[in-house]
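Just one protein chain is left out here, and the rest sit where they should.
Right, chain A next:
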Amino acid sequence: MNAVLQYAVQGLAAGSFYALAALGLAIIFGVLGVVNFAHGAFYMLGAVAAAVLLDLLDLSLWWSLLVVPVLMFGFGVLVERLLVQWLIRLDPLYNFLLTFGLTLVLVELVKQQYGVSGLPYRLPGPLRGRVDLAGVVLPRYQLFVLLFSVGICALVWLLMTRTRIGMIVRASTEKPELARALGINVGRWVTPVFGFGVALAGLAGVLAAPFRAITAEMGNNFAIILFAVVVIGGLGSIVGAVIAGFMVGLVEAFGQAYAPTFAQILIFVLMVLIILVRPAGLFGRKEATA
């Protein structure tokens, strides 16, 4: 029983991280209709930035959690202004290909600069060690990631549902013509939303730095899991991405414990099952299937 509880807690910890990383992907799709294939590369850049800042400026994890998302926001704005916006009126496939190409370029650039074997990262002292929650032992850092991710997801949800900006963004997503007719400048919100999504990917990257290998290719495999999360949750749905993140985390943890060879395949089996039952995903809108 204790073992099952242990696996469940580990699954939730991993899931919270998936939720946070997938959130930006869901928001960008929701508002721009862009399938951002470069999300894994942005995640990687976040981790690399944290490692480089620690190395060059001795900037600790705490500061990186603040500084890197801001940098990544700026980078996201640049990418949207210089590249993504020109293809947005065309078939979504064009932006899919663009972001795929961007991934290849970013990964190669990082390889050129930092090699392939990865960068070191030190965890701040207070986050080392473990906590014992009534017999369930969890590394302190995993608990931190769990709480931090849930906090950020809740903040984003509040931002989207309780603030004027959130309402405008949601209106622009769901009924762009109507929003325009009501005098809302829909286009104005596209750039900051893209930047925000990229910043969230970068934030997930910073969180990953202490417990994942920081290499140019760290985002490649990870992005595929994130796409599964977003598809399960329903394309563009924020709540869906978060719930699906936890589901995937749990499936992975129990898979690792009881069917190790199939741990990763199980995630995609879950995805297929959900698409069969609900083609738009758990919380997807009908339009997404069209």
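The rule is simple: contacts are C-beta pairs under 8 Å (C-beta built on N, C-alpha and C of every residue); 3 or more make two chains touch, one makes a residue touch a chain; residues count from 1.
Note that contacts and distances are computed from a predicted model.
Looking at the choices "Carbon monoxide dehydrogenase", "Trimethylamine N-oxide transport system ATP-binding protein TmoW", "ABC transporter permease" or "histidine kinase", the name in the UniProt record of the chain not drawn here is "ABC transporter permease". In the complete assembly, the contact with the undisplayed chain comes from A:Gly115, out of A:Gly115, A:Gly151, A:Gly187 or A:Pro279.
Residues of chain A that touch the chain left out of view are 3, 6-7, 10-11, 13-14, 108, 111, 115-123, 128-130, 137, 139, 141-142, 210-213, 215, 217-218, 221-222, 252-254, 256-257, 260-261, 263-265.
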